[in-house]
Each structure stands twice: as structure tokens, then as C-alpha cells.
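What follows is an incomplete set of chains from the complex, kept in their original frame.
Just so it is clear, A, B and C label the chains in written order, and each chain counts residues from 1 on its own.
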Amino acid sequence: MKYGARNQIKAKVTSIKSDEVMSLVKFEVIPPAKMASVITFESLADMDLKVGEEIRLVVKAINVLPVKD
Amino acid sequence: MKYGARNQIKAKVTSIKSDEVMSLVKFEVIPPAKMASVITFESLADMDLKVGEEIRLVVKAINVLPVKD
Amino acid sequence: MKYGARNQIKAKVTSIKSDEVMSLVKFEVIPPAKMASVITFESLADMDLKVGEEIRLVVKAINVLPVKD
């Protein structure tokens, strides 16, 4: 199985909460984990990101797709 | 600083690659890390997700927003 | 009317379900339909995608925008 996505993170389900249409599922990431981000070159230049820097990755929960083997 | 997003992951920049418009940045996640996903209740039911299960989280790199303090 | 999006698919509404904030609408695609995907070149190389191959396109429902003339 191969995905057209750079981020494929192993994680364990820790909680589930639902209403009629939507559900919120929470996970604990199983390390080691790598991530990747695509941004405009302009944003990269504005942020002045450099290899080795520690930053924060913000992701809206709606953009996280759980996949179960 | 407070974000309207469930996922805020600490990470270290490991590589940067750019063309004229877009850039791809890679990171190593600094554990421990938690994540959250919002899916339809229907998808949750179809997947039969349960607390404690180990699954995979797939995220397109374009949906990952780096933030630098 | 011109859209800055590659995917513009004709479809027929088959069901609607709502709660107070969100709604889930289902459709039957009216063939023929074409789709397009933008991924990183790295993901393309990893997947080893070739013209003529049959694959699956996964799209979160939240990323589908209905437009009515």
C-alpha cells in the first residue's frame, strides 16, 4: 500500500468523542516520527527556517486521515 | 499564543528543498507527541476504531503549518 | 464562471444528514469524470505511479465543495 502523502505516522487511539455527523479521535504518536510540510518559497524565506531549528507544526484535526491495516 | 487547531507538534527541521514557487521542509518529531483527527461519524463507524488500537495517520504535507516562536 | 481548481465533477445529490453545525451530503458521480491530484514529486517517485495504472483516490469529505448554478 503506497500513499501520495509525505506524512505517515504510527499512533495509538486514546479517546473518541462523537456527535451525529462528526467525530473527534485522539492519538498518542509512537516515536520515532518524521513529518514534512509544503509551503510557498515566500513563506519559507519570511520564516527564515534553517536546518536544526526547533519549531512547532500546527495541523487542523480535520486534515488528519486515520488509516487502519 | 493560542491556535484553533488540535495538533501542535514540536519538531526539528532536518532538510529543506525549494523550487521557484513551493518548498518542501522535513522534520523530526520531538516526543512525546499527541495528535487528533476529525472525521465523519460514518467513517468512524466504518473503520470500527477502538481506544488502544494502533493505526496510521496520513497527512498531506501541504496541510502542515510550521510556526516559529 | 471559472474556478481555480482542477476537479469539477458533475454529481447528483442522493442523501443529506445534518446536526446543528455540520452537514454530510452524498452524491452519485455523473460519468464521464476526470480528476487531478497535486502531490510532492517525492511522493510520486515513492509511489512509482505510471500512466495507465489503476489506483484509488482518497478525498476527505470536508474538502469537497458543492457548487449549484
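Here is the rule we use: a residue touches a chain if its C-beta (ideal position, glycine included) is under 8 Å from a C-beta of that chain, and two chains touch if they have at least 3 such contacts.
Bear in mind that the values here come from a model prediction, so they are computed numbers and not experimental data.
Peer 1: Considering just this structure file, the complete complex holds how many copies of the sequence, given 3 are shown?
Peer 2: Whole-complex copy count, per this file: 6.
As a working rule, only the chains that are shown with their structure count from here on.
Peer 1: Quick check: how many Å separate the C-alpha centres of chain A and chain B?
Peer 2: Centres of chain A and chain B (C-alpha means) sit 1 Å apart.
Peer 1: Please compute the C-alpha centroid of chain B, do the same for chain C, then give the distance between them in whole Å.
Peer 2: Those two chain centres are 21 Å apart.
Peer 1: List, in ascending order, every residue of chain A touching at least 2 other chains.
Peer 2: 3-6, 19-22, 36, 38, 62-63, 65 - these are the residues of chain A that touch more than one other chain.
Peer 1: Quick check: in the complex, which residue numbers of chain B touch chain A?
Peer 2: That would be residues 3-16, 18-41, 43-44, 47, 49-69 of chain B.
Peer 1: In their complex, what parts of chain A are in touch with chain C?
Peer 2: 2-6, 19-22, 36, 38, 62-63, 65
Peer 1: Where on chain C does chain A make contact in their complex?
Peer 2: 17-19, 22-24, 37, 39-40, 42-44, 46-49, 58, 60, 62
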